[in-house]
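Missing here is one protein chain; the remaining ones are kept as they sit in the complex.
This part shows chain A:
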Amino acid sequence: MMRWLVNVGLLCSKELRSLMHDRVLLGLIVFAFSAGVLLVANGVKVEVSNATIAFIDEDHSALSRRMRDAVLPPYFKPPVLVDRAQALHGMDEGDYIFVVDIPPNFESDVMAGRMPAIQLRVDATAMTQAGLGTAYLNEIMLAEVTDMLHAPALVDQIPFTAPSRIRFNPNSESKWFTSVMQIVTNITILSIVLVGAAVIREREHGTLEHLLVMPVTASEIAVAKIVTNGLVIFVGAIISLWLVVHVWLGVPLAGSITLFAACSLLYLFSATALGIMLATVAPTMPQFGLLVVPVYAVAYLLSGAATPVESMPPAMQVVVRFLPTTQFVNLSQAILYRDAGLGAIIQPLLTVTVTGIVFLVFALARFRSMLARQE
């Protein structure tokens, strides 16, 4: 056992030197954890924001103007006044997501209590904006009309109040969410690519074979790769979480960083083991490159970092319970935002660990047969 540890240690220091050797790669890692995170955190709004909107105003009344003026940032970009043809063309081009069509005599109909209709065209291909945006526009326009009529606001007509309290991210700030999720995505891609490619590289250069003639076991080689690359990624991720996310972006981290760090170590183990497993399947680097793309892309899309797991089809929700990435996203959210205790993350933690072990066992079983394969 002692021997095993010493060998792993030796191989780790070798691995670290190899990694430090590739400057372009190091630059890319730094970029991913700094600028990459900033770019996504500052650029992506996960809910309705800056939605583009146009008005077709055939009424030209004070009310129609009021309604237009009520559509405000940050939810909406300042509305554009267009005619019908322009509106349709603009929607085709993807310039407008919403078009509000105010009919002639709208104001006078409202005053007369004739309940006129406003048509709201929505580009329903913009799924993230369309549903909520429609609800918001509904609220805004009703509020304007009731205000104009000096009628009590709709909410005041309900015989009870229901102020909603949003926990953990009271102002629904996107960057709180996207910054952390980008770190998770970086961890996933890096783990799979770095470790897997390191294995293939050693095989292509014959050094793997050389190691296996020495009193070194496949598990030592694999673990050394997992530990070294895992640690580099871990350090990058934690520094990024602290400096970029917490200090620079000012995202409060509710939960225990230590617990998160411990969980990410487990996840790193799982993802790097997956990388090694894929490397034993793909004999050459170009094949490996093509194999990993669908793997990390699917892992990312199903992780819950892109779209909530809750909105996936029920069958898929069951499947993703066994995906380490999804479970890591799940527990990162639990720890970092909700300050959940260990009890709440046992199940995801278990998934992450067990999948890691399965990947590693599979990889080790294939290690020798991979060398025997004739090129």
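Keep in mind that, in the parts below, contacts are C-beta pairs under 8 Å (C-beta built on N, C-alpha and C of every residue); 3 or more make two chains touch, one makes a residue touch a chain; residues count from 1.
To be clear about the criterion, contacts and distances are computed from a predicted model.
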Would you kindly match the missing chain to its UniProt protein name, picking from "TonB-dependent receptor", "Tryptophan synthase beta chain", "ABC transporter ATP-binding protein/permease" or "Cd(2+)-exporting ATPase"?
-> "ABC transporter ATP-binding protein/permease"
May I ask which residue of A:R65, A:R201 or A:H246 touches the chain that does not appear here?
-> A:R201
Sole contact to the chain not displayed, among A:Q86, A:N105, A:T128 or A:S256 | A:T128
